[in-house]
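Presenting chain A:
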Amino acid sequence: MRRAVLILIPYLWLVALFLIPFVIVLKIALSDVALARPPYMPQLDFTGGWAAIRNFLTGLDFENFVFLTSDDLYWKAYLSSLQIAALSTLLTLFVGYPIAYAMARSAPEWRPTLLMLVILPFWTSFLIRVYAWMGILSNEGLLNQFLLWTGIINEPLTILNTNTAVYIGIVYTYLPFMILPIYSALERMDDSLLEAAEDLGCSRLSAFWLVTIPLSKNGIIAGCFLVFIPVIGEFVIPSLLGGSGTLMIGKVLWEEFFSNRDWPVASAVAVILLLILVIPIILFQRNEQKQREAEG
Partner candidate 1 sequence: MKRFSWFNATALTLGFAFLYMPMIILVIYSFNASKLVTVWAGFSTQWYGELFRNEEFLNAAWVTIKVAVMSSSIATVLGTMAALVLVRAGRFSGRTLFSGMIYAPLVMPEVITGLSLLLLFIGIGLDRGVLTIVLAHTTFSMCYVSVVVSSRLVSFDQSLEEAALDLGCSAFEAFRLVTLPIIAPAVISGWLLAFTLSLDDLVIASFTTGPSATTLPIKIFSAVRLGVSPEINALSTIMIAIVTIGVITASLVTKQAAVRQARDARMAERPA
Partner candidate 2 sequence: MTQSVFAPWNDPKAKPLIQFRNVTKRFGDFTAIDNLTQDIFEQEFFALLGPSGCGKTTMMRMLAGFETPTEGQILIAGEDMSNVPPNKRAVNMMFQSYALFPHLSVWENIAFGLKREGKDKESIAARVDEMLRLTRLSKFAQRKPHQISGGQRQRVALARSLAKAPKLLLLDEPLGALDKKLRQDTQFELMDIQEKTGTTFVIVTHDQEEAMTVASRVAVMDEGRIIQVATPDVIYEAPNSVYVADFIGDVNLIKGRAEKRAAAPADTTAQPVETPQPPATPAAQVSTQPVDGPQPNEIGEWLQNKLLFPILGKRDPQPKRLPPPAPNTDSRPAKPAPKAEIQPGGLELHWAEGQPPIIASNGDPDLAGQTLTLALRPEKMSISKEKPTAPNVLRGAVIDIAYLGNLSTYHVQLDNGPMVKVQMTNIRRIARRDITWEDVVWVSFSETSGVVLKG
């Protein structure tokens, strides 16, 4: 009895405020096809929505959906989101790995402080951290002032409102998500493993490749998913740092809803975005599961 109450309260809350809203989104994305077909809605987008759902049910792949979508904007936005997410994930990995590595190799008494320094920005407002770059990257911003002063460039570079700024913003804001899992994987690694590898004839570089990297593999995978998944749906960074040329699906959805007031399209966009995300989310969960099993 008591157990039933304990289960039911959070269960019902989540059903009411998480599950049912999705059903509503799904219904709005679908039902309008059968309704009036308003002119401002690209028709094929609905077929796209339909196809995506059917895809989901019949297990067909996503090429159908891309093929069936005629309005460039949407599938280009999806593709561009995926591309930006993939590239920025790689960049974050290249920036984050050395930091995580150096943290794990630092003196043990320093590690808690370093860890706190990585976590601190995470508690600071996301919006503020993105905003901070606006002042740095603008045409008359500090970066351009600095570069002009050093004489590397003669004219200010246009960085703000380009994809470059978006990449910088993503790497900056998502860096802690990459560093933390890699650090925790590296920190657990026994130093004597590297000594053993060197003892067995590895150079320090090959010991790194053959021992350190494979042992931090799980951390790398976890970090990449933790960056990749949320970046796909990112809205704040492209809308503050990106320009008109920056196509990201989160921004498209927002504009479809707030500017065009086109709810069915926004819903359909959301449904497909969700379907795109299902694959990496499942892969991520499986990786976590495997890691848990390996540890326990």
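The definition used in the following text is that contacts are C-beta pairs under 8 Å (C-beta built on N, C-alpha and C of every residue); 3 or more make two chains touch, one makes a residue touch a chain; residues count from 1.
How were these picked? Simply put, all candidates are chains of the complex that A comes from, given by their letters.
Predicted model, so just to flag it, every value in this text is computed and none were measured.
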Identity of the candidate that touches chain A (this complex; choices 1 or 2) = 1
What part of chain A is in contact with candidate 1 in the complex they form?
-> 2-3, 6-7, 9-11, 13-15, 17-22, 24-25, 28, 95, 98-99, 101-103, 105-108, 112-114, 116-121, 123-129, 131-136, 138, 140-142, 145, 172, 175, 229-230, 232-236, 239-240, 250, 253-254, 257-258, 263, 266-267, 270, 273-274, 277, 281, 284-285
